[in-house]
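My questions will all concern the structure given below.
Of the protein chains in this complex, one is absent; all others appear in place.
Order of writing sets the chain letters: A, B and C. Residues in each chain are counted from 1.
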Amino acid sequence: MRVRVEITRREGISDPEGTTVARGLRDLGYDEVGDVSMGRTIHLEVTGDDPGAVRARVDEMCRRLLANPVIEDYEITVEEA
Amino acid sequence: MRVRVEITRREGISDPEGTTVARGLRDLGYDEVGDVSMGRTIHLEVTGDDPGAVRARVDEMCRRLLANPVIEDYEITVEEA
Amino acid sequence: MTPRVAVVVFPGTNCEHDVVHALGLLGVDARLVFHKETSLDGYAGVVLPGGFAHGDYLRTGAIARFSPVMAGVARFAEIGRPVLGICNGFQILCEAGLLPGALVENRDLRFVCRPVHVRVEDTGSVLTRAASAGQVLRIPLNSYEGNYVADEADLDELERTGGVVLRYSDPSGTVDDAANPNGAARNIAGVARGSVAGLMPHPERAVEPILGSDDGRILLESFVDSLTPSRV
Partner (left out) sequence: MTDEEYDHVVEILDRPPLDAELAMYSVMWSEHCSYKSSRVHLRRFPSDAPWVVVGPGENAGVVDLGDGWLAALRIESHNHPSFVEPYQGAATGVGGILRDILTMGARPIAVWDPLRFGPLDEAHNRYLFDGVVKGIAGYGNAVGVPTLGGEVEFDDCYAGNPLVNVMCLGLMKREQLVLSEAKGEGNLAVLLGNATGRDGIGGASILASASFDEDSGAKRPSVQVGDPFEEKKLIEACLELYARGLVVGIQDLGAAGIACATSETAANGGMGMDVDLDAVHLREHDMTAGEMLMSESQERMLAIVEPRDLDTVLDVARRWDVEAAVIGTVVPGGTLTIDHRGETVAEIPAASLSEDAPLYRRPLERPADLDALWAAQPAEPGDPAATLLRLLDDPALGDRSWISEQYDHMLFLNTVVEPGHDASLLRIKGTEKALAVSTDGNGRRCRLDPRRGSALLVWEAALNVAVTGARPIAVVDNLNFGNPEKPAVMWQFSETVDGMSEACRDLGLPVVGGNVSFYNETDGVDIHPTPVVGVLGLAEPYPDPPPRLDRAADGMALWLVGPEGDADLAGSAHQRVVDDRLEGRPQAPDPDAGRTVVESAVVLADVCPVLHDVSAGGIAVAAAEMAIRSGVGVQVDPGVDLFGEGPHRYLVAVPDGLAHDATTALGASGAPHREIGRFGGDEIVLDTATVPLAEATRVWRNAIPRRMG
């Protein structure tokens, strides 16, 4: 199964990279751009038949390794084959 | 409108982060994990009414700044408000 | 008259004073030029020094390449005046399309700061014309995104045209994976195209024996030699 994990910075935690990208876009003339925030995605190939079980395992991976719960939130999407 | 841009490494261009994460997960005992690849997401607030026009502008931003065509692909999702 | 060289300062650049110091030792009149300047008139060559322009946010060099001064840099490339990018400067030149390829994170995902050995592969460039082919130099590397990547076809093209000017090697000049500090494709440490050259190691950090090596001089001397129009 393909699983996608999207990791974003938690609300209220500053995101200097997003701020800098927003400024960069506006300097290029894209005045329509407001807030910009940056995130990460992780695409995993995971063997398994039960989407629920796979999700639970990936959730554990997120807590243990993939995301930093102190400053990040994550969202898991299981894309069945 | 909220626009999400996902940027991934092009096929064939090395992705040390993905490789390292895959190894890290297997070291933790997640043997079910196969390929891992990493991407980056950029969430933009963009003013505009026409999703098509907004997408076209963001596509231009990607070509000019947000992605590097030498090593990256990108995908745009317009999330209408 | 001593030739005048522009050393560009982007917000986040940090090696500009070191480059000015090193070029000064070679008798060059090196001046800092702020990235908001639009012209490089009056300069015989330009150096984009190392650092973290715009914090390396998004991708290294991505935002810097839009600075006004880059129009002047592109113009130099067009008319054949020497352009040298060191470390972050190399990354910016790649982003700007003035050099092929790109630089991504080191394969072990760790920043590396230590002297490495590089072998001179081609002596036609503004970076290596004073050196001899096969010469091995000991020069500090200082980067997180030092891993050179490009399509296989581009790499082949680069090799064919003599564009690979420096490769990571061991002290005896052997080029192999053990001598590759960051995973760079084909151990590439420096490339050149026309009058433009870029490298990851910092030649300006190896210009006096008391700093541990003065092997970087030969590269900077090559650049200085190239400032005389007849040599380009």
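A few notes on this one:
As a convention for this text, a residue touches a chain if its C-beta (ideal position, glycine included) is under 8 Å from a C-beta of that chain, and two chains touch if they have at least 3 such contacts.
All figures in this text were calculated on a predicted structure; none of them were measured in a lab.
Taking every chain of the complex into account, the chain not shown here touches A, C. Note on the undisplayed chain: of the listed residues C:P3, C:G51, C:G146 or C:G163, the one touching it is C:G51. Remark: the omitted chain is touched by one listed residue; of C:R4, C:H21 or C:R186 this is C:H21. Touch with the hidden chain on the side of chain A covers residues 10, 12-16, 20, 23, 68, 70-71. Where chain C meets the missing chain, the touching residues are 11-12, 14-15, 17-18, 21-22, 34, 36, 51-52, 54-57, 110-114, 140, 142, 144, 202, 204-205, 207-208, 210-212.
Just so we're on the same page, only the chains that are shown with their structure count from here on.
Distance from the chain A centre to the chain B centre is 10 Å, each centre being the mean of its Cα atoms.
Among all residues of chain A, those that touch two or more other chains are 21, 24, 28.
Shared interface positions of chain C, i.e. residues touching 2 or more other chains, are given as 58, 62-63, 66. Contact residues of chain A toward chain C in the complex are 16-17, 20-21, 24, 27-28. The residues of chain B lying in touch with chain C in their complex are 9, 12-14, 16-17, 19-20, 65-66, 68, 70-71.
The part of chain C that touches chain A in the complex is made up of residues 54-55, 57-58, 62-63, 66.
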